[in-house]
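Note that this complex is displayed minus one protein chain, with the remaining chains in position.
Chain IDs A, B and C follow the sequence of writing; residue 1 opens each chain.
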Amino acid sequence: MAGNTFGKVFRVTTWGESHGAALGAVIDGCPPGMELDAADIQKDLDKRRPGKGGGESPRKETDQVEILSGTFEGLTTGTPISLIIYNRDAQSRAYDHLQNVFRPGHGDLTYHKKYGIRDHRGGGRASGRETVARVAAGAVARKVLAENDISVIAYTIAMGEISAARRNMKDITRNRLFCPDLEAAADMEALIDTTRKKGDSLGGIVEISATGCPVGLGEPVFDKLDAALAQALMSIGAVKGVEIGAGFKAATLLGSENNDALTLKGYRTNNAGGILAGISNGDTILARVAVKPIPSISQEQDTLNLDYEPVKIKVGGRHDISAIPRIVPVCEAMVCLTLADHLLRQKSIEN
Amino acid sequence: MAGNTFGKVFRVTTWGESHGAALGAVIDGCPPGMELDAADIQKDLDKRRPGKGGGESPRKETDQVEILSGTFEGLTTGTPISLIIYNRDAQSRAYDHLQNVFRPGHGDLTYHKKYGIRDHRGGGRASGRETVARVAAGAVARKVLAENDISVIAYTIAMGEISAARRNMKDITRNRLFCPDLEAAADMEALIDTTRKKGDSLGGIVEISATGCPVGLGEPVFDKLDAALAQALMSIGAVKGVEIGAGFKAATLLGSENNDALTLKGYRTNNAGGILAGISNGDTILARVAVKPIPSISQEQDTLNLDYEPVKIKVGGRHDISAIPRIVPVCEAMVCLTLADHLLRQKSIEN
Amino acid sequence: MAGNTFGKVFRVTTWGESHGAALGAVIDGCPPGMELDAADIQKDLDKRRPGKGGGESPRKETDQVEILSGTFEGLTTGTPISLIIYNRDAQSRAYDHLQNVFRPGHGDLTYHKKYGIRDHRGGGRASGRETVARVAAGAVARKVLAENDISVIAYTIAMGEISAARRNMKDITRNRLFCPDLEAAADMEALIDTTRKKGDSLGGIVEISATGCPVGLGEPVFDKLDAALAQALMSIGAVKGVEIGAGFKAATLLGSENNDALTLKGYRTNNAGGILAGISNGDTILARVAVKPIPSISQEQDTLNLDYEPVKIKVGGRHDISAIPRIVPVCEAMVCLTLADHLLRQKSIEN
Partner (left out) sequence: MAGNTFGKVFRVTTWGESHGAALGAVIDGCPPGMELDAADIQKDLDKRRPGKGGGESPRKETDQVEILSGTFEGLTTGTPISLIIYNRDAQSRAYDHLQNVFRPGHGDLTYHKKYGIRDHRGGGRASGRETVARVAAGAVARKVLAENDISVIAYTIAMGEISAARRNMKDITRNRLFCPDLEAAADMEALIDTTRKKGDSLGGIVEISATGCPVGLGEPVFDKLDAALAQALMSIGAVKGVEIGAGFKAATLLGSENNDALTLKGYRTNNAGGILAGISNGDTILARVAVKPIPSISQEQDTLNLDYEPVKIKVGGRHDISAIPRIVPVCEAMVCLTLADHLLRQKSIEN
């Protein structure tokens, strides 16, 4: 049983390969009567587009989204919303030399063994390009949230060993890396340059913050809000860890330090990250994800080929140095999708 | 839409409150023809039982499981397996003084606001006692895995500031805390004593390791194996973070450091934690969870009552100092449930 | 992937075999704050109980339901509701002589081949006894509907060749067969007697009517209300056909005859059976099911044994002559479950 659908009530099915004809998403369960046009979605897609500068691949992804169904005269109708983004500039030839070898850190071997067949062109479905459909669908979820005064923002708080020392939220859009600390952002850019010259790659940490979330979202005991967020975020290609609120640091705190005292002005602290017993508590929802360095590096690596013989490999192609910053809007999208789904799920028990 | 079912093919629905008549699980989708009796399940439940010594509540949970359906002459029949554990020794009176106040760090407020009604006795469904049903179901999943030569073990690698320095797997059962480092275990016990005297509580880190897992489990792009594990583990009450393989450390590594070279003898390292592109790669699956300190402490805390007036609270009752070690078999159970589900999901694409 | 769960939002999982320890249902997604006690459910179970007179098995099924979770002080809490009915008077020995033979018209062969193992005692999970759990869960659904002024009633309109000529709804409870035509009921009783003497069995037709249903229930294009009802009703053991409104008769009508004109006083006719384009239209929802004769007859029949050798068989045991009237409350239950589920599903799109 395959797994390309996310959500239970606001339900998204994505499809498409890196070098196929197109990618897309079908959203089933979007409330009717909501204003929606392609420009709403395009805005989020553009955030994911490679910039001129730094860490990203020079491949030009001028992703244009079209809405093929589910709206009428600018409003959603309650029927499935089909979104499509045609692939352009997909140079599948560039990957021909990699089709007989398992790239370390990639899904080449696992896809090959799981399915017995693999679309090797640019990683096929295992490519980061798959996230285009997530971002498109996430933009629709974001509109649902906006109608309920919930907003979601993600930003870079670490790259390699460099961490953001501050959260100047207004600075997030003032640098290419979506970092809320301009000084750190500059250091990160320098690190990107050094790393590229070494033919290596970088990981980092992204934080996602959701404000305006009402008390009550999350469905114990298995579809708790934090569990749903963990699935959502861990399903993104390069993510190796997810934490909520104090996260791993909570393991070292005492109960008296970790508990968020409840006062007339709200919670005194937010170690819970806005979620108690798997249900949103009205405070800001805070999650962080660990992003591994991109496995495609130009340094020589040991691996095996399809005949399970040892070979050396240098992965060329048009690769980013880090999944950051392009993963930032993807994190936002996944949190939007999760919250929109739980917002609608909660409705079924309200009167 | 509620969330008390876990898994898609090996599907478990749990039910029951801390101080209700019973707790239980219904497993739909367990393969037929498998040997199963209550003793198989009891073994895992006993692991979760409070010991004589240290950190746990003095409440005697002599949990006895019964199999009410789904087996015939000692074999599973392919029909739903209903497991029940009757509650004994549940002193609900002990909680009466807490029914009008929101305990910090607990789900009191969130349940109250989400459902508009709350079974306050011992936390109701939000109690850690809910995990009895998970462990019972997990024991059945463990049998499915055993038939496929997959084994899962969890152990404590940190409590408060104390970390295990080694992984002597045979020592795990030689101490009450399931710690693979006996020296660290002794230090942890000492820390538990000190902390209890302060009326405070502790968190920690649990690691889960699954060996024997074939290549190919996991369903991209949303039900990847790591995403499914993240949901499974984050759905456990006290868990605030989940990481796979190198986890958050991967964020600071270079690609050349993080990539696991593929050799004739297998992977040279296991930063991937046994999962590539969301699919098991044949190596040991490694996950870690951050466990927050238990919120019930006997120190005085600030909070609000049901009328949203500020009050002071001291949470008495029969509470553990730490969710560790009792959370350890729960982590095992959730990983067993996840792997069994994905093992069966994979079958639908095989010939 | 097994199929013992019904519904998406009001979600019921049933379990239990004819001669196992107990049968039960877990309801996940029942709205919180609703009054519910065992007596509410017992009432519906009693309707299903064999009477003194006619067509049913002499087995005494004094089914007593217990609520094990999901309520607190007489109100539902939004957590899973676990219902259990312990089996009594289950004489499994009576079936020993049938364990090596495939009874015609029963699921013996299909269960044997599907699962490779079969609980032969009284048909195991394939027994009509399984429906006890449906009726129990249906009683909870009925309460949800009652809070929304929707009521569901089923009744017998044909048995063998005898059809009810009128729909005197108040007569339904005045005869053991739930027939709205007392004269026909008397004829049916006579037919039951004759048929029993011949060692044969009878089928019939049950009609289900739901009033008070608001416009808007049903989820196109696959979970239309009529499609959901068809699944629900066809999933009952002896049912071989389902029709809505004019049903099969609609095939012979002209469009001008079949269309229900819309007037200020409502629909002029109800050939649609209260459902248009898969969505309830505000009129009475009308469904009918064809019930096959019970396959257990005492006449000699040809069949095969487990070694696929031809044998003669006479099925003794304590069998009913017809699935009617005991199937009547089961039909009601399935319609209640379907409507409750769709009522809650509809909430997720409303504001």
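As a convention for this text, contacts are C-beta pairs under 8 Å (C-beta built on N, C-alpha and C of every residue); 3 or more make two chains touch, one makes a residue touch a chain.
Just so you know, these numbers come straight off a predicted model, no measurement behind them.
Trainee: Based on the whole complex, identify which of C:A22, C:L83, C:L98 or C:A126 touches the chain you can't see.
Mentor: Selected residue, touching the omitted chain: C:A126.
Trainee: Tell me which of C:G122, C:G160, C:P180 or C:P329 is the one touching the absent chain.
Mentor: Checking the options C:G122, C:G160, C:P180 or C:P329, the one contacting the hidden chain is C:G160.
Trainee: Hey, which of C:S18, C:T77 or C:S201 is the one touching the hidden chain?
Mentor: Missing-chain contact among the listed residues: C:S201.
Trainee: So which bits of chain B touch the chain we can't see?
Mentor: Here the touching residues of chain B are 1, 8-9, 29, 31-32, 78-79, 220, 344-345, 347-351.
Trainee: Taking the full complex into account, what residues of chain A touch the chain not shown?
Mentor: Against the left-out chain, chain A lists 1-5, 8-9, 11, 13-17, 20-24, 26, 28-29, 32-33, 66, 68-70, 72, 75-82, 84, 114-119, 121, 124-125, 344, 348.
Trainee: To test your reading of the contact rule: which positions on chain C touch the chain that is missing from view?
Mentor: Considering the whole complex, chain C reaches the absent chain at 1-6, 8-9, 14, 102, 104-107, 109-111, 113-115, 125-126, 130, 158, 160-161, 195, 198, 200-205, 215-216, 218-224, 226-235, 237, 239-264, 268, 271-273, 276-281, 290-297, 299, 301-304, 308, 310, 345-346, 348-349.
Here, only the chains that are shown with their structure count from here on.
Trainee: What's the chain with its C-alpha centre farthest out from chain C?
Mentor: A
Trainee: Between chain B and chain C, what is the gap in Å from one C-alpha centre to the other?
Mentor: For chain B versus chain C, the centre distance works out to 39 Å.
Trainee: By residue number and range, which residues of chain A touch two or more other chains?
Mentor: 1, 8-9, 220, 345, 348-349
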